[in-house]
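All protein chains of the complex are present and in place, except for one that has been dropped.
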Amino acid sequence: MAASSSGDGLVSWLIGGLGVGGIVLGLLVGAYEIGYHRGHEAAGTSVAATTTAPATTATSAQTTTAGAGGATAARGQQLYTADACSSCHSLTGANGVGPTFKGLAGSTVTLSDGSTIRADDAYLAKSITDPDAEIVKGFQKGVMLAAISSFDLNGKPQDVAALVAFIRAQR
Amino acid sequence: MLRYGEPQVAVGLVFVVLALVIVALFVTVARHTVSDVPFERVQAVGYWLRKRWLAFLCALLVVVVGLSLFELPYARGSPRTVVHVTGLQFAWIITPSELPRNTPIRFDVTSRDVNHGFGIYDPHGHLIGSVQAMPGYTNRLDLTFHDPGVYHVFCLELCGIDHHLMQSSFTVR
Partner (left out) sequence: MATAAVVHPRALELGLAEPRLSERRIAWAFAGSGVAVFTLMGLAGLAMRLTQANVLALSPTWFYRLLTLHGAGMLTGALLAMMGALWYVLRQVVPLDLGRMLASLLLILLGAVCVIVATLVGGFGTGWTFLSPLPFHPAGQWHMWATATFLVGMLLVGAGFFVFCLDVLIKVTATYGGLRQALAIPFLRGSSDSPPPPQVLAATVVSLEGLLASALGTTVVVAMLGRTFDGAMTLDALWAKNLIYFFGHSVANLIIYLAAGVIYVLVPRYAGRPWKTTKPIVVGWLFTLLFVTFAYSHHLYMDFVQPTSLQIVSTFASFGASVPVAVVTIYTGMMLVWGSRYRWTLASSLLYLGFAGWLIGGTGAVLDSIIPFNFRFHNTLWVVAHFHTYLLLCVIFWVLAFVAHLLEQAAGRTAPRGATILALSGMVVGGYGLVGAWYLSGVLGVPRRYAVEPVGTAGYALAGSIFAMIFALGLLVLLREFVRLARAAREVGRYEAVERVDSWTGSRYRSRQRRESTGFDAPLPEVAEPAGALLTTPAQYAAMTAVAVVALFAFLPPIGRAAEQSTQYHHLLHAGQFLLGVTVGVLVASLPAVFGRLRSRHSHLGIVAVVAAPAGMMLAMTPSIYAPLDHRPALHFLYHLGIAALGVVTGLGAGTLGRVTGRFAAVLAVSMAVLYAAGVGGG
């Protein structure tokens, strides 16, 4: 008695399965479309409601090129959001990728080599123009440099001063 | 705080059910390995069942993959409200960061340095979805937000030492 061959009819079942799947898919999609149209006709709204909403008035849409001028804390705040300092340095007191700015100015910070230093204006300015020179303990070297290297803040002393003024304003 | 949400929970449940079915299958087969059944008999029944199993899988493939093609996240059409997202080591620049709700929003996502993943979590902590941020390319994601509140962004592609700290947020009013 010959055993049933393993390949008997497998191809037909494969094609049949694909076909049944296609029919089921078609029925499902068709039913959805019909139901969708019926529902919307009943509700009286149109299907294609693509109203182009006006761009939101955002508080931080300006770019660094349109400077408000001067080395003021207001300009510093502008840079703080436009240059994404906010992503790593919070104003809430909580540390993130970088130390928080709240209460930073004038405080005593511990550096990675164990020494302590007072965060005066010169220290803050140097942290911006040469971030890896004095790294605060617990934070990674190289990260800030990578993040801000494209801003070329070394060549913009007014912007650096503005940022320092902004940090000073965070009590 | 992350929370469970749809459709992940549904997919998870489907997976658990299927996994339990598979376990039951293997336990059943294992219990039948100790008996002695002529191989021809096993083949006869096995081949009968296999054709139907194959047909079922093929049908499932067509239906599931076919339906999924209607839910592709890839953006189409003209830009609506556009949000520019730039990822960099280790921060997100999202402009504008306040968005209107119930409005189709298009995110133009790119990166300044390495690959990042723009992962969006709604105010309840459910992961809505993600899109890659690649240097030299802009990925376009269309989303409409219905819940107002603060949406959190986590980085979903290993990008360096502070990958797990690379977080941000935007607000939907």
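As written, the chain order gives the labels A and B, with residue 1 at the start of each chain.
We take it that contacts are C-beta pairs under 8 Å (C-beta built on N, C-alpha and C of every residue); 3 or more make two chains touch, one makes a residue touch a chain.
Keep in mind it's a predicted model, so treat the numbers as computed, not measured.
Listed by label, the shown chains that the missing chain touches in the whole complex are A, B. In the complete complex, the hidden chain is touched by one of A:23, A:74 or A:145, namely A:145.
Within the entire complex, the positions of chain A that touch the omitted partner chain are 5-7, 10, 132, 140-143, 145-146.
Panel shows chain B; residues 1-5, 7-9, 11-12, 14-15, 18-19, 22-23, 26, 29-30, 32-39, 41-43, 46, 50, 53-54, 57-58, 61, 64-65, 68-69, 71-75, 89-90, 113-115, 117, 119, 121, 125-132, 134-141, 154-165 of it touch the chain omitted from the view.
The rule is short, and it goes like this: only the chains that are shown with their structure count from here on.
Here the spacing of chain A and chain B, counted between their Cα centres, is 19 Å. Those residues of chain B that touch chain A in the shared complex are 40, 43-44, 47-48, 50-52, 54-63, 66-67, 70, 77, 80-82, 88-93, 95-100, 103-104, 112-113, 160-162, 165-168. Residue ranges on chain A touching chain B, taken from their complex, read 1, 3-6, 8-10, 13-14, 16-18, 20-22, 24-25, 28-29, 50, 52-53, 55-56, 58-61, 84, 87-88, 96-97, 140, 143, 146-147, 150.
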